[in-house]
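Apart from one protein chain that is not included, each protein chain of the complex appears where it belongs.
So, chain A:
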């Protein structure tokens, strides 16, 4: 029975999101108590370094670090996204992105750090350009989904964006001729898609849903060997694996480790699962094994999981039980 490396308490209400900085030295958490908390390691233990108590006027739903590690973005139910300058210990809000009609659910930075994407219950995905002097310009407003958009995430290296929605679909966006638009829609889930994660290469996408399954999607470029049709000469994405029967309630988050290739899921049944692809698997029909289950990882729904980007096997999780836990899974790799 695996126990947590450490339990971080402090949040006064449910924790919605946990996120590491690119160096893996800072863990940032946010939640319903309107705060963003910054945790760092002091000696052997993780401690609270900063509490931004009224970061927003309502629930803070998501936080994300820019690739340079100097800027933090936070998305809130108050319909805004705040940009925080974290170069010094004196964290300051340098910009507020407004425009969404209602709750902003997620924010994501592109690999280059020059673009930011946000999504909302207003069914739209917005792409912003990061300019000089904390100027953020809206490049695109894409109301492509028919219901709330729960999550957006950029491709690990290219300027390609993916979004997951209450309308059960996943959409992929890219820019052509200075215009951002949808180039592919992934259907297959039977209920809300809560979260998505690209693997390290960006050729695979994992998604988790209220339908209690995880799906793995594979990219097929035009001219691929498998003979998959690529209409409009755009890459096509097909579902190559579905993991079902492992989760008893909605799966709220999924994280794909760039270092180990392991996939972690956090579920409404309080359990954290870790899956890994079988080696020598056929790329078009991969098999994933469940390599670790942590029953009662928390005493309530686990809303978020995130792998540390530099320390293999270190996982953070956030829950409705108001705590954040750190897990050391190095022994399973």
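Note that in this section contacts are C-beta pairs under 8 Å (C-beta built on N, C-alpha and C of every residue); 3 or more make two chains touch, one makes a residue touch a chain; residues count from 1.
Going forward, contacts and distances are computed from a predicted model.
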### Omitted chain, identified by the protein name its UniProt record gives, among "MIP18 family-like domain-containing protein", "EF-hand domain-containing protein", "Cation channel sperm-associated protein 2 isoform X1" or "YEATS domain-containing protein"
"MIP18 family-like domain-containing protein"
### Query
Quick one: which of A:11, A:150 or A:273 touches the chain that's been left out?
A:150
### Hidden-chain contact residue, picked from the options A:23, A:146 or A:299
A:299
### Message
One chain isn't shown here. Among A:47, A:102, A:201 or A:244, which residue touches it?
### Response
A:102
### Message
Of the residues A:121, A:171 or A:247, I need the one that contacts the missing chain.
### Response
A:121
### Residue ranges of chain A at the interface with the undisplayed chain
14, 32, 58-59, 61, 77, 102-103, 105, 121, 148, 150, 166, 191-192, 210, 249-250, 268-270, 296, 299-301, 320-321
